[in-house]
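Notes follow once the structure below has been shown.
For this depiction, one protein chain was excluded, whereas all remaining protein chains were kept in their positions.
After this line comes subunit A, so read on.
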Amino acid sequence: MDNHNKMDEQLRNLDKDIQWSPRGQQRVRRRVIHNMNQTTHPLRSLFKKWLIPTFSILLFAAIITTLVLSEVTDQKIADDSGQNGQHSTHIVSGDDQENASDENDNNDQNHSKPDHSTQHRHNNNGGEKPATNESNKTDSAQSDDTESQKQTLTQDDILAVVKRQMDTDLNISLPSTLPLNDGNHLTATTSSDATSYNVTFYEHTEPIPINNKLLFSDKNPAHVIARLRVQQYDNQAKADEAIGHEIFSESGGKEVDLGPGTTGYQDGAAGSLFTSWNVGRWALSVKTSTNNSETGLAYARKTVQYLNEKALPIPKPHGFAHLDPENNSTRIKWQKGKTVYTIDQTNDPDTSLTIAVQFK
C-alpha cells in the first residue's frame, strides 16, 4: 500500500521533473505560426512558390522567342529582297497608304534645292553601276558589322527584285538604270494593287534591302532619286484629264527660238515664267522665275538638244513634261491609253528626263 501511494506521488510529480527547453518551446511556436499562415493562404503560398517563378520563366521565354522571330522575319525580308527572287508582298501590300505617307515625308526631307551641277548623273547612266543588297540588320545600314553579309547586286538584279515585289494586273515597266552618285547603292520601296504600282528609288552610301523598314522610318538615311507612279484609270477621258495636254502655239505667248525647227512660247504669270513648246505628241514647259527668263530659255534649248539625241517614250496619245530647274516640282507624265505614267520627286529635271527617255 505504501508502495502504491509512493508511486502515485511519483506520478503526480513526474511532469515537474521533466524540463523542456524554452528554446524548443519557442521553436515549435514559430513553426505553428508559420504553418498556420501557410494553411490560411495556400494560394498565396502556391503563388509565391510556383506561379511567380513559372510566369517569369514563361515571360522570359516569350520575349526571347519574339526577338528571335523578329530577327528571322527581318532575315526573310532581306532574303526576299536579295538574289533568290522569291515573291514577297507582305511589306508591299501591308500599308500602302502609310508607306506612301512615309515616302512623302522622306521625300520632303531628302529633296533639296536643285543644282544644275547634277548633270553628272547623266554621265553615270550608261554604266552598270554595281549595287549591293544586305541580308540582315535592318537598322544598321551604316554598321560595319554587316559588311560580311552584303551581296553585290547589279542594278538589273535590283530592278528585277523590285518587279517581283509588286503584285498588280498591269504590265510592269521600269527604267533599266537609275542615275546614282559615285559609290552609292540603289534601293527602293514599292507598293502596288491591281490597277497601280509605285516605286520610289533611293540611293545610299551603304546597301539597304528593298522595302527595308528603315526606308519607311524617320531615320531613313537614303536619298530619293525619283518616284515612278503608274495608274490605270477607269477610262480614257480620266487619263486624258490627268495629262492635261496643251498646244502652246494656240495658247499664245512670246515666240522664242529653241533650236532648229523648234519654236517655243514664253508666258509669264504670278512671278513665274513658262518657256513651253510642243514636239510630237509631247508638251514640254520649263518653269523659272520671271527674273530668270534667260535661265528658262537656256534650259529649254538644252533640253530640246538633249531630246534630239534621246527620245521620250511615245505616248498614246499625249505626254506632258513640267520641268522646274529652280525647284523640285518637276513632273513628267505620259499615257498609254488609260494608263498614266508619272516620274516625279527628282532633285532636278535632268534626272527626270534621264529616266523618262528609258521608256518606250
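We adopt the following convention: contacts are C-beta pairs under 8 Å (C-beta built on N, C-alpha and C of every residue); 3 or more make two chains touch, one makes a residue touch a chain; residues count from 1.
Here is the rule we use: contacts and distances are computed from a predicted model.
Trainee: Considering the UniProt annotation of the chain absent from this complex, which name among "Dihydroxyacetone kinase subunit L", "RNA polymerase sigma factor YlaC", "Putative tricarboxylic transport membrane protein" or "ATP synthase subunit a" applies?
Mentor: Per the UniProt record, that chain is "RNA polymerase sigma factor YlaC".
Trainee: Which candidate, A:G24, A:G183 or A:P260, sits in contact with the chain we can't see?
Mentor: Candidates A:G24, A:G183 or A:P260; residue touching the omitted chain: A:G24.
Trainee: Extract the touching residues of subunit A with respect to the undisplayed chain.
Mentor: Touch set of subunit A with respect to the missing chain: 3-4, 7-8, 10-15, 17-21, 24-25, 27-29, 31-33, 35-37, 39-40.
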